[in-house]
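For this depiction, one protein chain was excluded, whereas all remaining protein chains were kept in their positions.
And then subunit A:
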Amino acid sequence: MERMIVSMQDPDMGIKMRNQRLLITVIPHAMTGNDIVEWLIQKYGISEEESLHLGNLIVKHGYIYPLKDPRSLVLRADESPYRFQTPYFWTSTKWPATELDYGRCHRATGTDTGCHPFAATLSATASLAAIYLAKKNIRKQGDLIEHEKDNYNLLHKRINHTWDFVVMQAREQLRAAKQRRKGDRIVIDCQEQAYWLVNRPPPGAPNVLEQGPERRNCHTTRVQLTKNMDYYKREIEYCRKAMARTRVKSSICLEGYIKFNEQYVPHDPIMSGCLPSNPWITDDTTYWAMNAPTVTIPTKLRVERWGFNFSELINDPLGRTQLLEFLKKEFSAENLSFWEACEELRYGEQSRISEIVDSIYQQFLAPGATRWVNIDSKTMERTLEGIKTPHRYVMDDAQMHIYMLMKKVGEGGAGQRRAGQDPDVSAGPGLLPTVPQVGPLQEPAGRGHHSPGDQEAVRAGAEPWGPPGVVPAGSDPVLPAGSSPSCASSGIPAPARPCCCPRAMPRRGAGALPPPPCPRRRAESPPALRERPDPAHSPAAGPCRQ
């Protein structure tokens, strides 16, 4: 903030200061509230609202003080006069508790009183606060504001032994002040007033100087002492390892963000809105009901998301159910169960580790186990060896192997649809007017942050009662564009012909698609274990059960 203040006072580029009028008095080197706001707008290219906000903060922190109505540290964007606070009074100027000589006192008031030094036990701020309040007290003949009175009495108690001296000081300063011009007197008074408002805020007023609990950062001596040999040895070790690491070119990494952005922006409610409406805006919770974890029919957008990458599918309870159904058809459902059991091990209670490991072994790994999983021999060997000393991560290798297996299978079959190649979306606007919508077709225009590219996305989301969406695009599109009322075109999932459902899970190998571009190297971590989909739920292969 101080840098900003300094640039504001720059003789060439800073705020133009003039004599300002305060009623009948002329105050030199002052500016109006308007000047401040305008300067901030010009200098930083910000809006008036932001400029006013920023200016207000500067005043609240005591770097600029008002001359009119000095009790209130507020920036008014009008002709009210303001001045820059003397650096002596800046909040960053730390007055050490022990520096209490009269020299300080001299500078603070600009008087030449030749006062004597204080007793060393007082803090500078306490003594100055005392003098300030004493002056006020004398001037106002005892009529101080409530909290000032309290502070005054408190200080009196604390520095009782030199109170006479405090009062003497106050009198001196008041007398010296009388000899000044009125303009200077007002300035000095406002300066002091502003300083004390910041440093001793009245009760109820926010204290801008308040910080959170003390942080022990790099600059404290304690930490510096530990920069010994061990510290540097560790640094060297870390640097060596880091040098050996493979890095990816920036262009490739950054390209990843662009792709991710393209895929996910249509799914981002804040960016693209959501249908029928954002519950927070309209108080209508339909959107949540439609997207509940275990809803019967998933929305089109949701299904589309399963197609982005395998982890989206497996981490969505409904998607996982689909996956399970698909695997059952391929007689490989034990893989998912194994994976889930491994997750339970990894994130489960410490006390149950041996028990879970044992149960996994019995069910999935033991020769002749009922649900034996097909892991390669090397991994199996390693795992069986590891089981002898069971720990939380003992199944990691096997789990990863099975996950990759499911991923390959999953990407060839269940739950895949290339985003952007959805035949229904590309059906063109002709299809859409016939679609009875659950909610408005588009988010209210007032929201205003749709870029043209979002139009597609909005339409994609406009068909909540979409088809099961488990048909890989490119293979026989079950719902050819512009065909008879299909799941996509009506809000009612009632196709004229047998639905895609039995065909929803193509045989392995069919629909030879390259896996969709997966910008995510690693997927989301799976949801809580208690969120496992209800196995008794949704026996059909797809949501279209008519």
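We take it that a contact is a pair of C-beta atoms (placed from the backbone, for glycine too) under 8 Å apart; a residue touches a chain by one contact, two chains touch by 3 or more; residues count from 1.
Convention: contacts and distances are computed from a predicted model.
Student: There's a gap in the complex where one chain should be. From "Aldehyde dehydrogenase", "G protein subunit beta 5", "Zinc finger protein" or "Dynein light chain roadblock", what does UniProt name that chain?
Tutor: The record names the chain that does not appear here as "G protein subunit beta 5".
Student: Which listed residue (A:16, A:178 or A:240) would be found touching the missing chain in the intact complex?
Tutor: Counting the whole complex, the residue in contact with the absent chain is A:240.
Student: Across the whole complex, list the residues on subunit A that are touched by the chain not included here.
Tutor: 1, 3-4, 40, 43-47, 49-50, 53-54, 57, 206, 212-213, 215-218, 223, 226, 228-229, 231-236, 238-240, 242-243, 245, 247-258, 260-261, 264-265, 267-271, 274, 278-281, 285, 287-288, 291, 311, 343, 346-351, 392-393, 396, 400, 403, 446-453, 519-531
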